[in-house]
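As you look at this complex, bear in mind that one protein chain is not there, while each of the others sits in place.
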Amino acid sequence: MKVELEKSFPLPAPAEAAWALLQDVEAVAGCMPGARITERVDATHYKGTVTVRLGPASMAFRGEVEVKEVDAAARALRLAGRGMDSTGTSGATMDLHARVEAVDAASCRLLGRSEVSVSGKAATFGGRLMQGVAEQVLQQFVANFAQRLPAVPDVAAGDGAAAPVPPPQRELNGLALAWAMLRDWLRQLFGTRRA
Amino acid sequence: MGDMSELQAREDQLQGMGVSLLRKEDARFIRGQGSYVDDIKLPGMLFGALVRSPYAHARIKGIDKSKALACPGVVAVLTADDLKPVKLHWMPTLGGDVQAVLADQKVCFQLQEVAMVLASDRYAAADGAALVEVDYEELPAIVDPKKSMAADAPVIREDIAEKKDVGHGPRTHPNHIFTWEAGNQAAADAAFAGAAVTVREEILNPRVHPCPLETCGCVASFSKATGNLTVYLTSQAPHIVRTVLAMLSGIPESKIRVVGGDIGGGFGNKVPVYPGYVVAIVASIVTGVPVKWIESRIDNISTTGFARDYHGIGELAADADGRIKGLRFTALADHGAFNSHVSATKFPAGLFSICTGSYAIPNAYCRVDAVYTNKAPGGVAYRCSLRVTEAVYLIERMIDVLAQKLGIDKAEIRRRNFVQKEQFPYTTSLGWTLDSGDYVPALEKVLKAVDYEGLRREQAEKRAKGELMGIGIATFTEIVGAGPTKACDILGIGLFDSCEIRVHPTGGVIARLGTMSQGQGHATTYAQIIATELGLPASDIVVEEGDTDKAPYGAGTWGSRSTPVAGAAAAKAARKIKDKARQIAAHLLEVGEGDLEWEVDRFTVKGNPGQAKTMKELCMAAHTGNLPEGMEQGLNAVSYYDPPNLTYPFGAYVCVVDVDRFTGEVKVRRFYALDDCGTRINPMIIEGQIHGGLTEAFAVALGQQIPFDENGNHLGNSLMDYFLPTAVETPRWETDHTVTPSPHHPLGAKGVAESPHVGGIPCISNAVIDAFAHLGVTHMDMPHSAWRVWQQCHALGIDRH
Amino acid sequence: MANKHVVSFTLNGKEVDVAVEPRELLIHTLRERLLHTGPHIGCETSHCGACTVDLDGMSVKSCTMLTVQCEGASMVTIEGLEQGGVLHALQQAFHEHHGLQCGYCTPGMITRAYRLLQENPNPSEEEIRYWISGNLCRCTGYQNIVKAVQAAAQKLAAAQPA
Partner (left out) sequence: MIPSAFEYHAPTSLPDAIALLGRYGDEAKLLAGGHSLLPMMKLRFATPAHLIDLGRIPGLRGISEAGNEIHIGAMTTENELVWSKLLAQKVPLLVEGARWIADPQVRYRGTVGGDISHGDPANDHPALMLALDASFVLRGARGERVVKAADFFLGLYATELQAGEVLTRIQVPIPPPGTGWAYEKLKRKIGDFATAAAAVLLALDGGRVARVSIALTNAGATPLKAAAAEASLLGRALDEAALSEAARLAMDICDPAADQRGDAEYKRAMAGEMTRRALLKARERAA
């Protein structure tokens, strides 16, 4: 069961600042709803957990994240993650391409392309929910990411020096979903989404 | 005539063959006192829960049991490494392959068995199973059998990658299992070359599951003191299972006892030997206490005994009048990750070559290529003899396709091609000798009953109004009752069956057979056979099956073989007893045996009916000293019956459907089923079997399918998605019959329970497709769910208002 | 395990107490603690109805019910339908009309029909099919089950003092 998403979001910050934050894997993970880095294996390998909540249901995935590529010139990076849920009945992999594109001195765009695929119970019973969930995860990721931007101390912090593990972000939960969904829903009402 | 009515009274008292005797087995079931495997509770019994793979194809890099072992109530965790020392991590399959009992270094299908957690109860076992940590490295999976033999296809079975042959001839690819063919290809090709008309269609029998209401399971109990192993398990073939267990474990077969108990439906799902059974048995041997393993519904649909997954191509060649001159059927068979489908050794594609059906087809050729995929193993016969549904579906669909191409009525084209009554026994161009049949009257009776002409007129009117109404016909011939040992064996064991009868002094009878009822009513049907043969009332005849310590060896109940094979054995054993009784009667009446004649329940002296010995009297006499010179006491006999041929029941079905072109919903308005299973032993039970078989046909034709995504993930393996119709969806069935006895069966009986499934599926499909015939549609694949049928309507643009 | 609750209810007229974990499902309590193995487990997702029991006048799927929810309840299972050695009209009718084959769905089916006939003593075929649609049968195709329920309804009606 595979879901591919390609989205781009405006960010109220200079491209360099966004790019710096983007390279801080702990911080980036911190922006993932319900995700946190638990261990830094080396400069490009990390261990972490992701908890996805959907109404009464929740799944906790444990796994590894690898920084596949960092292209400073293009302000692009590629992250790959794989994990297994706490009951050993579902697996998940994620392949994320992210790029920061300058708009003007004070703002930029974050372009993300992600491919999430799940196996096992999550695919069998959660399959029909995946698209929706993935979109919400991404939207909330960006919201958190934007939130964090002003808080970036300085570009140096992003160069891979052992940054303190950030506090776990609030999980993807009903309320957060609600806002995003409400947005989609309104958009639907105005009929702008029909291709 | 008083004498006649007195004879009739005696006849009635026997409740023998031909009577709709109420079932003996009901008494416990209606009280909730059946004894199914999960009802069994033994002292100190542990419960086993299987840890299964979330991936369809992956390497196992490590298994960490520590957390599970720390879980309260957990006693042990078994993995392939624990089974290796006793060489039980792999097991032979009934298809000539081997199958991993617990995944050995890699998993080849989703939910494959990886470990078993043993705990004090099922709750602790479930907790433990959730705590076993398995490190997987996911591998690319093959789900589509058409991609299985691609040059760059990943090798699914590394364990046999080098093997040139896995029991059924040369392999051409690591994912290739076998290629099997029958008939004369050159002759068939020639018939096509010279034919006035030819038709070709790709026809899928999708992967489905028999899904009996009771899942599979077992309780294994090994006594370290005696070395005896007792296994209560859900098996349609307990004796075969005992033999497999002996081969596997090295325990003498005499020390293994397999007990079938009551089985909550089988339909083919309970023929194979499953990893869960074997691990539970090993666990009991290791721990010395009883171990219970019960499969969940999701695991049942996902991992045990699927059926079909036959990707067929049908071709017919005919003259301008629609007389078939040639047939070419091929199929790509998806056997999943292990070839564990149940087949007679010489027939890896089962009885697929019955695909010439009820028709006289001079030239035919068929071929089946079987491949491995990353899907569950199985390929069982779902309420049919192996691959007969696939074969009959092909021919019954293709003859409709031919009729459409030629513009000949679908009943008429069948009339033109039927094997005629006087041609029986008829040997088909694919080598089967049809024992008996009388197809024309059967079809005409059905067409008259449903007013076929009237239906076609109504259909024409509806079409004129843009409404979709379909009329489906199926005139099928089945092949059941495997089977002659010269042709059929499993693991070298011939497919005979057996019956042992003991008659007690007061006329009570106990009969034990090698078959295994799963709801077919054997205790009643066999008793009726013996009652008629012995002249003793069915009410005093007890039938036992399924306990290998008690019953004589038999191949079990599947492929409608119970009445054709074990039923014959019962008659044969009874006749041996009757012959001895005749000698005793002659001795007591001081006449020659030739002076006696049989009259319902007694031997009378010809010309002097007053002089007689009833069977009841002879039962007592057989236990006295007053016997013919040199005769031993007792009235016991055992018979092992090796049928000279299979039996070929047939039927004529008509189905009428209305299709909602806006939603795609199909409503079966009427279904009329005429079955001919030869001599009818218990009409009530036969009708019940036909209702059930038709309902399973309805489920397969309109909704059943096991769907996967491209990575081999199950997409519908619970009863939320897997279609088991309720009383609301299920149509009302009309049944009818003709009687054309089998010439070679001692009672003239054939099998029946599978005909309605085998014949019902193409009949319903034919009806659905017939609803679109006037729009040029020649075929639509099953299942005809609303969604799929709507797609057809949408493509034709007839779903618009 | 710790955290056990003592639950009391009446089962086929008898008072019973069981000490169970909160998560214990009613079907397991009935089958494994109270040895009432009439109700069966068929699907575990509340689709098949093999586990149907009668609880406070409702047909419920005991695989989707916690035993702790049953405090003070009054329960009837298939084992409770035979009274004083006399089969319930439904049990008799299922036998006489061949309304069962493998017998696995039978206890749930009969227990469900038992409640149906108390709510609607004279159901039509349509009503029977609709109101037993929470019980799956793989063997009979329902036709004889419907017959059996209708026959039992008539028998029960006839038994009522006019």
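We just call them A, B and C in the order they show up, numbering each chain from 1.
Note that a residue touches a chain if its C-beta (ideal position, glycine included) is under 8 Å from a C-beta of that chain, and two chains touch if they have at least 3 such contacts.
Worth saying up front: this structure is predicted, and the values here are computed from it rather than measured.
Peer 1: Using the touch definition given at the top, which of the shown chains does the missing chain touch?
Peer 2: A, B, C
Peer 1: Thinking of the whole complex, not just what is shown, which of A:A18, A:M59 or A:L110 touches the missing chain?
Peer 2: A:M59
Peer 1: Any idea which of C:L11, C:V60 or C:L90 touches the chain not displayed?
Peer 2: Of the listed residues, the one touching the omitted chain is C:V60.
Peer 1: If the hidden chain were put back, which residues of subunit B would touch it?
Peer 2: Here the touching residues of subunit B are 122-123, 126-127, 130, 296-298, 662-665, 703, 707, 715-716, 719-721, 723, 725-726, 728-729, 785-787, 790-791, 794, 799, 801.
Peer 1: For subunit A, which residues touch the unseen chain?
Peer 2: So the residues of subunit A touching the unseen chain are 54-59, 87, 89, 121, 125-129, 131-133, 136, 174-175, 177-182, 184-185, 188-189, 191, 193-194.
Peer 1: Hey, which subunit C residues sit against the chain that's not shown?
Peer 2: Touching the missing chain: residues 1, 3, 5, 21-23, 25, 44-47, 49, 52, 58-61, 64-66, 68-69, 71, 112, 116, 130-134.
The rule is short, and it goes like this: only the chains that are shown with their structure count from here on.
Peer 1: If every chain is a node and every touching pair an edge, decide which shape results: line, ring, star, complete or other.
Peer 2: line
Peer 1: Which chain lies the greatest distance away from subunit B when centres are computed from Cα atoms alone?
Peer 2: So the chain farthest away from subunit B turns out to be A.
Peer 1: How many angstrom lie between the CA centroids of subunit A and subunit B, rounded to a whole number?
Peer 2: The computed centroid separation for subunit A versus subunit B comes out at 52 Å.
Peer 1: In angstrom, rounded to a whole number, how far apart do the mean CA points of subunit B and subunit C lie?
Peer 2: Between these chains, centre-to-centre, one finds 30 Å.
Peer 1: Hey, what residues on subunit C touch two or more of the other chains?
Peer 2: Residues: none.
Peer 1: Can you list the residues of subunit A that touch 2 or more other chains?
Peer 2: none
Peer 1: How about subunit A: which of its residues touch subunit B in the complex?
Peer 2: So the residues of subunit A touching subunit B come out as 1-2, 82, 84, 86-91, 93, 117-121, 123-124, 127.
Peer 1: For the complex, which residues does subunit C have touching subunit B?
Peer 2: That would be residues 1, 21, 23-24, 28, 31-32, 35-45, 47-48, 50, 77-79, 82, 87, 91-92, 94-96, 98, 100-107, 110, 128-130, 132-146 of subunit C.
Peer 1: Considering the complex alone, what residue numbers of subunit B touch subunit A?
Peer 2: Its residues touching subunit A are 51-56, 110, 130, 132-134, 136, 138, 709-711, 713-717.
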